[in-house]
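With one protein chain held back, the other chains of the complex are shown just where they sit.
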Amino acid sequence: MSLAQAGDVEAREPVPPGAEDRAGAGEIRTGGWFVRIVIIAICVLWLIPAVGVLITSFRNEDLVNTSGWWTAFAHPLQAGQWTLENYRSALDAGGLGNSFLNSLAVTIPSTVIPITIAAFAAYAFSWMEFKGRYVLFVAVVGLLVVPLQMALIPILKLYVNGATIADYVVFPELRLNGTFLAVWLAHTGFGLPLAVYLLRNYIGSLPSSIIESAKMDGADHFTIFWRLIVPLSVPALAAFAIFQFLWVWNDLLVAYVFLGGTKDVQVLTLNLANLVGSRGENWQLLTSAAFISMALPLVVFFSLQKYFVRGLTAGSVKG
Amino acid sequence: MNRRWMRFAVPIVVFVMIAAACSKKDESSTGESGAPTAENTGKVNILAAVEPEEAAAIQEIADDQVNPNVDYDAEFEASGNFEQDVQVRGQAGTLDLIMLPQVGTIPTLVQTANAVSLEDMGFDIAELEDTFGKPFMDLGLVNGEHYAIPTNINLKSMIWYPKDDFDKAGYEVPETWDDLMALSDQIVADGGTPWCVGFQSEGSTGWPATDWMEDIMLRTAGPETYDQWWKHEIPFNDPSVQAAAQTFGDVMFHPDYVLGGAENTPGLAFGDAPLPMFDDPPGCWLHRQASFINAFFPKDAKAGVDYDWFPFPSMDTEGGPLFGGEMMMVFRNAPEVKDFMEQFMGTDFQCAMGGITAASRLSPNVNVDSSCYANEILADSAEVLKEGLESGSARFDASDLMPPAVGSGTFWTGMVQYMKGGPDSLDGILQDIENSWPSS
Partner (left out) sequence: MAAAPPPSGNALWLFALRLAGALAIPIGAGYLLWVTFDFLRSSDANRIVVVGVAVLVGVGGIFLLYWAMNRAVDLLPARYREGVRPWVFVGPCLVLLAVFLVYPVINTLLLSFKDAQSQNFVGLDNFKFVFTDESMLRAIRNTLGWMILVPLVAVSVGLAFATLVDRLRRGEAVAKSLIFLPMAISFAGAAITWRLIYSFRPAGFGSNIGLLNGVMIGLGQNPVDWISQHPWNNLFLMVIMVWMQTGFAMVVLSAAIKAIPDEIIEAARIDGASEWQVFRRIMVPTILPTIVVVATYMVINALKVFDIVFVMGSAELNQTEVVAERMIRWFFIGGNYGRGAAIAVVLFIAVIPVMVWNVRRFREEEQIR
């Protein structure tokens, strides 16, 4: 049973959050307290590890190594155990501002470009007829398994030297290593399977009646895609944008290999990882580093929340 | 009909124009992006497995001594994931210079990453052997050509102790192994526990145990047998290796010698292990570890006052100092690369590096004076090593020389299993390590 079984269709403006009558969607019956308790329990469970890191990031270096972080609850007001030193050290780490900009420069195009390409492909896999669409789609999904590390050497070689088969240049020698373009393309390539998978699932579950009636009105595939599918797919696009942003923002390996690790092109994750010695000294700096680095993705997550509202597409389908 | 033709005329004209422009572009671009030439590109990149603070400090020296006077820019890059990075970049051909700690991987890198030999670069090998000692230079020999130059070393045959408490208790620094064992017994008799040992190191757990083995091997079987051992000219379960491992076990499995007992050593982080020495009274009195352990001691402990060190004592033979270090390999044959290498190896640069407190870098260049070093401990270690290098008795860490499947793999895990399994498990473990030695 899918959305397609709903009858006529009418595209409507997205309903602003809260305006939809929740009460009308069925008064929460016996679920009230039960729901809340379960939610709180799961949230607390999920938060415990994060709380540990949060507390540690504000604690004195010596204390961190000699006593458990939960002991801070025993004497919360004892001065001298709290400090901003961890944050100060992390923020003072040379080139933080520069690496922040580098991270942005890497992440934004690497999020936006795959979405565009994947959306077109997802539409084709969902609503266009062509030979081999099942096999091709499943092959795309199967590519999710390719481990990143196996792709590094071949791609880097390709970037540096190009590729020839029997003296015919198959891929020109572009010397792309060390450029931002190299990272964007790499992240796009690595992110496409998940993007296509998620978007195809969503776009494919849109009511076929919408598409049928648009076709009857004389729209061609391109117009249907651009004017109908994309606005309707905003929740899925937003969801994937969040994941891709997150993944690229927190990525270290791809940026390091294709862009470089020197001070001028370092991304934030690399900069912060370098706070810690390779034998593990100063590991408590990673706690503050984790929170510093987490700030932006969380902001992105929050700001994209407004696309996850009930009724965005449900409202466009008439019973 | 006319308009119909025009529909196609425009795109086709565009097509033709672009094709023309493209081909011109290709010509010029092949000129730009041709094969790497031996011309000065203006940049020399050095990839190193050092701490980021070290890299920054070395970069300062480079900016001070080298970069202002030359027509290229030398840039040090610290990598946290060195083995992987070297392989990836080596295969893709984007490396200039690297400072390699795993000397045993030199043959692999020569083959898969097109390393450039020192002879091809135009270096005078005899001169290098005078500066660094022949045994050390020989470590970089592959198929008769030299591929690596020593960059820095650190002393490993060190036993640390809490000096103030030692003196107070009237203990004396032992010179021989028997003295060391007698001292341990004395400490036990006085109610203490002599040894602190920890082998845990996340994915590399077990490496400190290999250092113990190597020190003992060097002093029981002697330097020649030691060389046969890491070159695999004798099997890993050769009687000499077994004897060394049993001696190691005599210390570790002795009921009163090790704080926490042998079975806890694999779970104890190597950086945490020496800390009980600084308690009052000391939880333990002796800790065998390489020079960098300094960085894990409490910040307020003073060298020479709260703690000090003595060299690993002699056993059946005098042996020699065990050291680890890095060697520099070249991947791009260009004049600026060669120039940088010469400056880097020179006494000025090396002396300046000795002064870095964030590191414990000792220079392999025998001409560097001990006054260059930041503190007594480094200076003394440097003396010990210089003697060892000049006399030819010093030996490089064997596990770094063995093929990585063993040296960074089964040797580590084997030692840990030995700790957990006890003395009886030794034969099986040595056999397993022997079986794991790659056949090529």
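All chains are identified by letter, namely A and B, in their written order; residue positions are counted from 1 within each chain.
To be clear about the criterion, a contact is a pair of C-beta atoms (placed from the backbone, for glycine too) under 8 Å apart; a residue touches a chain by one contact, two chains touch by 3 or more.
Remember, predicted model here, so these are calculated numbers, not experimental data.
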item	value
Residue, one of A:81, A:161, A:188 or A:266, that touches the chain absent here	A:188
Residue touching the undisplayed chain, where the options are B:127, B:202 or B:424	B:202
Full-complex contact with the absent chain, from B:59, B:94 or B:408	B:408
From A:60, A:83 or A:208, residue that would touch the chain that is not displayed	A:208
Residues belonging to chain B that touch the chain removed from view	1, 4-5, 7-8, 11-12, 14-15, 18, 21-22, 83-84, 87, 105, 108, 111-112, 198, 200, 202-206, 259-260, 264, 266-269, 272-273, 275-276, 283, 403-405, 408-409, 412-413, 416-417, 438, 440
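One rule holds in what follows: only the chains that are shown with their structure count from here on.
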item	value
Separation of mean Cα positions, chain B and chain A [Å, integer]	38
Complex interface listing, chain B residues touching chain A	26, 29-30, 33, 45, 49-53, 56, 75, 77-82, 84-85, 87-89, 91-94, 201-202, 269, 271, 292, 295-296
Residues on chain A engaged by chain B in the complex (per definition of touch)	94, 149, 152-153, 156-157, 159-161, 172-175, 177-178, 253, 256-257, 260-262, 273-281
